[in-house]
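Certain chains of the assembly are absent from this excerpt, and the rest are unmoved.
The first chain written gets the first letter, and so on, giving A, B and C; residue counts start at 1 in each chain.
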Amino acid sequence: MSSASKPMILELNDVCFSYSKVESLIYNLSFSIGEGEFIGLLGANGSGKSTILKLASGILKPLSGDLRLWGKPLHSYMNRDRAKLISYLPQTLDITVPFTIKELVSMGLYPYDIPPAMSVYDALEMVGLRDKEGAHLADLSGGERRRTFIAMTLLQGAGLLLLDEPLANLDLKYQVELIRLLRKLRKDRNISVVMALHDINIALQFEKVVLIKDGKILGIGPPEYILSEELIRNAFDVDVRIIRQQGEKAYISYENNF
Amino acid sequence: MKIKMLIIILISILIFGISLVIGPRIINPFDMDDISREILFFIRAPRAVVAVLMGMALGASGAVLQGILRNPLADPYILGISSGASLSAALAILGGLTFLGTFTVPVFAFTGAVITGGIVGMMGWKKGGLWPERLLLAGVGLSFLFSGLLMLIMSISTDEGLRKAMLWIFGDLSMSEWSRIPYGMAFVTAGTVISVARAKALNALILGDEFTHSLGFSPRKERSVLFVSVGLMTAASVSLGGMIGFIGLLVPHIMRFFIGSDSKLLLPASALGGGALLCIADLISRSILPPMELPAGIITAIIGSPYFLYLLRRKNVLSI
Amino acid sequence: SYAGEAPKRIISLAPNMTEILFALGLDDNIVGVTSFCDYPEEAKKKQKIGGMSNPSLEAVVSLKPDIVVMTIDGNPKEFEERLRSLKIKTYVFRSKRISELSQGIRDMGTALGVKERADLLAREIETTINKISRGVLQYAPASVKNPSPFAPYPSPEKKILFIIWPEPLIVAGPGSITDDAITIIGGRNIAAKSKSAYPKYSIEEILTQAPDIIFIGRGMGMEKVSQGLLKKLKSVPAIKNKRVFYVSDYLYRLGPRTVKGIEELAGYMEQ
């Protein structure tokens, strides 16, 4: 599926960014997210995936370049209005917060005066945490913690979800369920998703993959083309073997590397 | 939760009512002679109102600051605001300044507090935002500096002046009068209302700046708004009646034991709890050893701490 | 001890000690005083040894004193112990009340070898106080004639309040020099039932007790600072009858000038 035919939600044009004064991290990065598009963000550790998501969500301001949300500059939106359009799930979660799971999840409703259709209970149900609603984050398992914040993000009900490694710590079931859920939301509400992840076999499920290396785009397009043995070797500095099964989807094996 | 809040509100109103009739002499509000009327309307009533206002300001400020600084030890005085106020008030007292009449000391205290708050804010500011850790350390540093200077001035001035200035700092509600209340009330009400209105943003700030942004708040703006409103509340409270410890630090923790950490409930509960506690502490401090009065801050600590320690023993600690 | 001859080098560790030493004519023997010793005028020219509660040990030792005179009311006890451990003689003035003042001066005079002059000074103080209290007795009902000048007057008429500081309200309570003075002039200190010498006092209680006379310590812009308090008290007789008086600080120090303070108060009584 090409994204050219769909309207663009968010466009990044020639975005540059750096944490330090001496070396630049993100350099002239451009890509855009169409309506209903699911984009997998792949790249080695430290290649800049999280930074890109923070730039796209407006948390970090680019040194130069320009970001447009529905055609208007991202930073011209009121915070609250933007929060109804974009929600962002950070990679690292702080577990020392004093709130209960229910309180945490319900924060997803903060941008709204009149809560949208989904209720806190629906969101808790969705991630299987109804029976933990009174617990504190510190008393949950790693996967349960991640799911708490996923529920909050989903409850926020934005059209564009920027998810930084949401699958980390999730078990098989919830990995599958999250992707399934996002697909359902796309069908119902035409949401778009940008997801940073490391599991190439799951990245193969996305229509579009952005492969990042050293803050620059190494490849962008359908995973069948982008996740080639060569590009992967280039991006991750590791040898993999692509196995095609039944002609449909590819699987990646790194068996011989261990 | 709703019910717990209702109980807290009812208890607060009750305490306020009781504090009007009880004292060195008990006043029957339906049968008052001239002196009783004078005592009730011009001595006790303004005093109880000041106690409630100060307690509210301190309780709410404490809850807000523990949140934005993400530190369970934060209290309204940690930002050095009170040291600034005390220094400035002490300078007015020691300098014998009286050009604003009975308003001189409160006005000086307020000004000192606001200036200090401004300096702490400036020091906590870096790269276009207030940083919790910087604010904390800047507040503590300035606090030490100003109380050092205060003590220096006091120790090189006459002994008599020392005692007077010290007593002011200990907190005193006895001079409360109606004329000062409108100003105090304006600041405290505004501060409390702003804080409660920004409770969601405060919750988000506790989660971290990334979530705050994502949930539709500007971390920098929210932190600054809350900081300013806390600063004004604290300044108003210090200028109403000096420094009263305990409330700003421990009332939010006590309330957390009861209604949890959600700022939407915690802020109003801390304000009410602070108001009620200071009102009852003042009631005790003026009634227990008549005709002497004890500083209200002492009673606040003496009745509050054992209760807090009891709760601490019984309940689980919630962080922040 | 110094029977007959006064020690050559005396250090005073308190303003009232300095006043007494000067009154005893030891002007030239005083080698060091505290920074708070401002009376008489010559005291200011003496070498300073620091504050009353925190004198400098080094400064004291450097002045090679024959004796260090200190008071039990304001000088730290450890300082005396420290001086003695450094083999420096000390004299501690133990009087705290007006009734003990003259005896204290006599004892001190004996210890410093100026017995006669001390006697003279003590007698002078006693006479003045006697005169004042007898003067007061003239106004009293004929049935009571108390022989002792220092004993409390049995049926006082005037209810008096002495305000030390108005905000927060601190008054002179039992055990203070001021309280003694009020008794001597035949008044009744309405704060006499408090627990401490300088209690924080209840405004409600003042309204209830309705003092006839209010004294306020002068200084530090007190006239203006006290306005707020006086407004609150506007219904008490003292204010209605304009019997609020700002008085000097003689009664804050137990020394030769204490009697002046009593005289001042007594003067207002007779008006």
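One rule holds for everything that comes next: a contact is a pair of C-beta atoms (placed from the backbone, for glycine too) under 8 Å apart; a residue touches a chain by one contact, two chains touch by 3 or more.
As the structure is a prediction and not an experimental result, all values here were calculated from the model.
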**Report entry** Copies of each displayed chain within the entire complex, written as a formula
**Finding:** A x2, B x2, C x1
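In the analysis below, only the chains that are shown with their structure count from here on.
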Query raised in the report: So what shape is it, when you link every pair of chains that touch: line, ring, star, complete or other?
Result: line
Report summary line: Max Cα-centre separation from chain B goes to chain A
Query raised in the report: Using CA atom means as chain centres, which chain is nearest the centre of all the protein shown?
Result: B
Requested in this report: By the contact definition above, name the pair with the higher C-beta contact count: B-C or A-B.
Outcome: B-C
Query raised in the report: Distance-wise, how many Å sit between the C-alpha centres of chain A and chain C, to the nearest whole number?
Result: 80
Query raised in the report: How far is the middle of chain B from the middle of chain C, if each middle is the mean of its Cα atoms, in Å?
Result: 39
Report task. Could you list the positions in chain A whose residues touch two or more of the other chains? Result -> none
Query - Multi-partner residues of chain C (at least 2 other chains) - result: none
Query raised in the report: Touching chain A in the complex: which residues of chain B?
Result: 200, 203-204, 206-211, 213-218, 256, 260-262, 318-320
Requested in this report: Spell out the part of chain A that touches chain B in their complex, as residue ranges.
Outcome: 54, 57-59, 79-84, 86-90, 94, 96-100, 103-104, 107-108, 110-111, 136, 153, 156
Report task. Within their complex, state which residues of chain B touch chain C. Result -> 23-25, 34-35, 38-39, 42-44, 93-94, 96-98, 101-102, 105, 155, 158-161, 163-164, 167-168, 172, 174-175, 177, 286, 289-295
